[in-house]
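What follows is a single structure, and I will ask about it in a moment.
In this view, the complex is presented without one of its protein chains, the others remaining in place.
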Amino acid sequence: MPWIQRTIELAAQPRGFHLVTREVVAALPELAQIEIGLLHVFIQHTSASLTINENADPEVPADLEASFAAIAPENFPYRHTCEGPDDMPAHVKASLLGAGLMIPVQQGALALGTWQGVYLCEHRRRGGRRRLVLTLWGETAG
Amino acid sequence: MPWIQRTIELAAQPRGFHLVTREVVAALPELAQIEIGLLHVFIQHTSASLTINENADPEVPADLEASFAAIAPENFPYRHTCEGPDDMPAHVKASLLGAGLMIPVQQGALALGTWQGVYLCEHRRRGGRRRLVLTLWGETAG
Partner (left out) sequence: MPWIQRTIELAAQPRGFHLVTREVVAALPELAQIEIGLLHVFIQHTSASLTINENADPEVPADLEASFAAIAPENFPYRHTCEGPDDMPAHVKASLLGAGLMIPVQQGALALGTWQGVYLCEHRRRGGRRRLVLTLWGETAG
């Protein structure tokens, strides 16, 4: 199968961790044809990031948000403050969490564990829409 | 060469950082045939993770465990506490470290630096066996 590459825009979200597994999968109908492969998800921003975490209890994303706010606090003596107090901690969180995820594809679906989901980590209060580049490739069953 | 994808289960480990390079390589005899390629290692859990770090001095994994326990402490005011005091910090550490690693393959072997090894990071006291999805692809010499 040829490589698939597609850019999608996620709806603007408030600061926090937001499950987007469904949006990512919905953008890739070709996933169903891949027997063995990989999906790369990349966010083209430096104040938001991506992670895989527990997809069931809504208290988990709330605790992730609180934990990362403690690890990269707003009240640190940053020099880069021209874009507001949530900008530089957003950059620190973006490097802690990362701009990309690679997910194995197996028999036409993402090979995530039962409790794993893909999160958009929005680190700004008003981050706006976020752009993802999805790259999918692998072997078809045929 | 066709893509290789294989699921392996790692033996249950106590909380801490455990070298598993040998287990990963042993599961992939096809590695020897790949001239240029990549290996993706993915853990299907959200309270354990994977990292690459120093493979020689056993004090390094002990210090990594202590450091990550300080960065994501158990005594933080988490809401998600129903699965025990080590569960939510485990999720934070899983996002800090990540669920996947990509390693270059060169002339039939992993192209790790001399001091690099693959670690299973077990964040629970009793995490049980952990499942890895290994995906290998590349060019053969022929």
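Which chain is which? They are A and B, in the order written, and residues in each are numbered from 1.
Please note the rule applied: a contact is a pair of C-beta atoms (placed from the backbone, for glycine too) under 8 Å apart; a residue touches a chain by one contact, two chains touch by 3 or more.
Bear in mind that the values here come from a model prediction, so they are computed numbers and not experimental data.
**Student:** Which of B:I8, B:A27 or B:I71 sits in contact with the chain that's absent?
**Tutor:** Hidden-chain contact among the options goes to B:I71.
**Student:** Using the document's definition of touch, tell me which of A:G16, A:G100 or A:G128 contacts the absent chain.
**Tutor:** A:G100
**Student:** If the missing chain were put back, which residues of subunit A would it touch?
**Tutor:** Considering the whole complex, subunit A reaches the absent chain at 2-5, 40, 42-46, 71-72, 76-80, 82, 88, 91-92, 94-96, 98-100, 102, 131, 133, 135.
**Student:** I need the residue numbers on subunit B that touch the omitted chain, in ascending order.
**Tutor:** Residues 36-38, 51-54, 57, 59-60, 62-64, 66-68, 70-71, 96-98, 101-104, 106, 111-116, 138-139 of subunit B touch the chain that is not shown.
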